[in-house]
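Below: one structure in structure tokens.
Every protein chain but one is kept in place in this view of the complex.
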Amino acid sequence: MRNKRFAVLVLVVVLALALSATFVGAQDAKVIKIASQTPLSGPQSALGSSMSNGVALAVEQLSGPLTELGYKVEYVPFDDQATPDVGVANAQNLVNDPAILAVVGHLNSGVAIPSSEVYNANNLVMISPANTNPRVTGRGFTTVNRVCGRDDLQGPTGARFVNELGAKSVYVLHDTTSYGQGVAEFFQKEAENLGITVLGYEGTTETANFEGVIQPILALAPEAIYFGGIYSQTGIFINQARAAGYTGYFVGPDGFDSSEFAQLAGEAGVNTYYTSVAGPATIYPDAAKFIEDYKAKFGEDPQPFAAQSYDSAAIALNAIYTAAVLAGDVPSRAAVASVVRATKGYKGLTGTVTFDAYGDNEVGLYYVLQVGSADPAAWGSNTLLKTLEIPSPYKALLDSGS
Amino acid sequence: MTTAQSTPTIKISLMGRIMAPIRAVLDNPVLAVPALIVYMIAVTLILLGLNRSDPLFPLKSSLAFPPLVLSPFIVLSAKIDWRFKGLLVLAALFIFLPLIGMYDSSYFELVIQICIFSGLALGLNIVVGFAGLLDLGYVAFFAVGAYLWAMFTSPVDTYFKVNNMLVSANYFYLFIFLGVAVAATGGILLGLPVLRLRGDYLAIVTLGFGEVIRVLAVNFNSPTNFTNGSQGLDGVLRPTVPPFIPDIIMRVDQTLGIPISNANTLAQQMLFYLVAIVIIACIIVIARRLDDSPIGRAWTAIREDEVAAIAMGVPLVRMKLMAFAMGASFAGAIGVLYAAKQSFVSPESFSLNQSIGILAMVIVGGIGGIRGALFGACVVTLLNLQVLKNLSLQINNFKNIDAVMPPWLVAVILAVVGGWILWKLLKALWSFANRWFGNAKQAEQVRVVVWGVLVAAIALLTLQGSGFRFDDWPAQLEPAKYERLVFGILLIMMMIFRPSGLLPEPRRKMEMTAAKAEAEDGAIGGGG
Partner (left out) sequence: MVSTRATTDRTITEWLYRYVLFPIGQMLVFIVGAGVVVMVLAYLLAFLFPEPRPNIVLVDQINRQLPGMLIAGVSLGFVYAMIALGYTLVYGVLKFINFAHSEIFMFGSVIGYEVMRRISDAGAIQSWSPPLLIIVVVSVSMVCAGLLAVLIERVAYRPLRGAPRLVPLISAIGVSLLLTDAVRAIEAITRNEFNLTYPTNDLAWLKTPLPLAFGETTVNVRITSIIIIIGAVLMLVAMNYFVNGTKLGRGIRAVSQDMTTASLMGINVNFMISLTFFVGGSFGGAAGSLFGMNVGTVTPYVGFTPGIKAFTAAVLGGIGNVTGALLGGLALGMIESFLNGILVYFPALGQRYTDIFSFSVLILILIFRPSGLLGERVDEKV
């Protein structure tokens, strides 16, 4: 009896939900949607949610011009669960919504590559804030762009820096993800070219207890350790490695770039070097404001790639605006894609973006930074050691071709 | 104890009462056929009538699409002539689903993924369901098939590319058979050393095997590059579309006037759909024949009682190897298809979670049954990729259009959820108190009080509340982040309310009832 009553109640609720929902009025303004696809659940969700938040913030702050034109800009977050199947299913879902004019995503190149095929077949522009795998842009797709760096540039940048530090031997670690392994591989190649002895090249999926990983490093005593990975793993590693008595340099890619790194690594993390395409807050005042706004809205510090996500969404919004003005109506996806590709000198939070014919940033600015303090709040004042301008590898190809 | 035991039976009978009229129609040989035709046409028309710019689109879509996908199962459960059944299932598979797919390619993608997972679930069902060998690394064979095709066609600089061993897209169909052979060999190789193991020892070894294959895929890029490591192999070739498919699409386009935005993708999807259907049809035929053959009976014997099976002269080694090889070979074929469909293969697709997901499909559907495995694959994939996604999209839509939930609805939801929890708590407390004071009458009073409080709460909130603005939904609780949580809850509930699966195999159902009676006997003696 009780169960029956309960079931009836549930039925009533469902019906009521359906009914009440139908009372929602139709919309007057023309709707333009920006979607994002990032892992919002699972172990990588800290990064993925922060990327999604970055896009949400950009849509909130920068959709003014489009609103003035009479459009309503909406944001649609998707969870790709860091799984290719889910990413592709989502991609098919979102290309079928004609109101979606741009996608910001993904975190994992393994998800981005198959999903971008779907976007490209439907002329939907994708701007990637985080996919550093060279193959993401190298496939001749007109709709795939990225504002982040490339593994084959960032890795070597790190190697050259280690060389300048004067270290003669290095131990390379990576997290076995496409990102970490990619950047570590290119680091290793360049380091060997520069004559640095690579004492070890190891992948580890360990995220918490690095004792086993550290033992051989101590025995080999390299002068520097390069760890291709994300702060949530590398911060803990550095903390434990120092405690076990390692005294050399730590160098890493832009996955280190989070205030949480300071919290995880503690005192051990001070003086760690990392390369990044995102300019430090000290020289990009907009970035400082972004961090403030982000904290105010979401109550946490932005993670790596959040600022890039903001920039990606900003570029997309700009392009939609330009295309909308040109078309005098809701622009076509192809028009938006070509305007995005034609982006020149866009000043974002993390640097200036000019897309080349492949969708890479024409000249990548790579910064080398040094962690200054174990206090997470002081992350913005990390010391900027070097700024390197490295053209995309396609630039030479393009120049010689044309 | 007794309430926990009796709850499911009440639920089922309640469900039965709701389902009774539907059942009556399906059991009527005259009414059933036209009713099913009308049903399928109606659902298709509803789906065709949906509009993406409707703010309620996600909700409507997730309510309308599953009934269409599941319609073949409804047809099969009807008591009609098998020829009609066949025709109706064929109509669903080859008319209604492709039609919806042409109209909106995301449905096509879903259907193809459902087919892929159905194939995997059927294969795993042979190992786990038929032979009773718990395999937690099934995805390894899937990976073997996928990498097989990817390595021979990807333009990435692998060993095969460098040595000019790449093949053209026309070899696709041959490679499906190769995938079967290679995966079956893999199954035998895994099976040989672990045959002596039973039950959970086998589970951990297969789990290890799954991880080993994944780790190998990650690491076989040095010193010789076979798999391109975690970067994955992209640009995997797709089979060429035979000309009749675009023709059909054109003709449908002309006669029905469905706006087709991307004919090439559509033709490609259509091809994969057809290939997947053919593969699954083959798997179903083979699995059915096996289940009814001496081999199938030998598997049942092993599953029920290994010792007795040996005593009756069942060749244990051969039969177990056979189960491993059969299950693996299906996964190999599906893997080749998957690689071509995704056109990208990386180790991320072959994690332990994937294996567990496939196992969940087999068990949710009803272990040991072919129809159950298919049903489980449909339900789990739909839940994961469509229903839950759409629910979070729906809430996001409500946020975007600044919808407000009326106060009475908030009140009802709060009262139902809160009341249910309160009720459970009080009941637990009361049964405890009863044991102390030996007073059972007061339970009735508590019930009255709880209902009174609920009604009062609803009335109060309806009059005083201001409703819930979806915009106030906290960012930390963004629905897209909690799809897996909801999935977890649904898994638990499905298992508790339908422990023998959604479509249990009759024979398994019998075993289940027997086991349950036995367990109840034990518990009544002990629990009290």
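Letters A and B name the chains as they come in the text, with residue numbers starting at 1 for each one.
By our rule, a contact is a pair of C-beta atoms (placed from the backbone, for glycine too) under 8 Å apart; a residue touches a chain by one contact, two chains touch by 3 or more.
Here the structure is a predicted model, which means the values were calculated and not measured.
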item: Among B:Asp157, B:Asp305, B:Asp402 or B:Asp471, residue touching the chain not depicted; value: B:Asp305
item: Omitted-chain contact residue, chosen from A:Thr67, A:Thr205, A:Asn271 or A:Thr387; value: A:Thr205
item: Which residue of B:Asp200, B:Asp247 or B:Asp292 touches the chain not shown here; value: B:Asp200
item: Per the touch definition above, residue among A:Gly166, A:Gly195 or A:Gly245 touching the missing chain; value: A:Gly245
item: Residue of B:Leu87, B:Ala263 or B:Ile356 touching the missing chain in the full complex; value: B:Ile356
item: On subunit B, residues whose C-beta touches the chain left out of the figure; value: 1, 4-5, 7-8, 128, 134, 193-194, 196-198, 200-201, 203-205, 207-209, 211-212, 215-216, 218-219, 222-223, 305, 307-308, 352, 356, 359-360, 363-364, 367, 474, 476-477, 481-482, 484-485, 487-492, 495-496, 499-500, 508, 511-512, 515-516, 518-523, 525-528
item: Positions on subunit A where the hidden chain makes contact; value: 41-43, 45-46, 176, 200-209, 211-213, 215-216, 218-220, 232, 235-236, 239-240, 243-245, 260, 263-264, 266-267, 298-300, 374
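As a convention for this text, only the chains that are shown with their structure count from here on.
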item: Euclidean distance of C-alpha centroids - subunit A vs subunit B, Å; value: 32
item: Contact footprint of subunit A on subunit B as seen in their complex; value: 7, 10-11, 14, 52-53, 55-56, 59, 104-106, 108-110, 113, 156, 218-219, 229-232, 234-235, 261-262, 264-265, 342-344, 346-349, 384-386, 389, 392-393, 396, 398, 400-401, 403, 405-406, 409, 412-413, 416, 420, 475, 478, 480-485
item: Subunit A to subunit B touching residues, read off their complex; value: 3-4, 6-7, 9-10, 12-13, 16-18, 20-22, 24, 27, 31, 40-42, 45, 49, 52-53, 56, 74-79, 81-86, 88-90, 92-93, 95-99, 108-111, 113-114, 117-118, 121-122, 133, 135, 139, 176-178, 181-182, 185, 203, 297-298
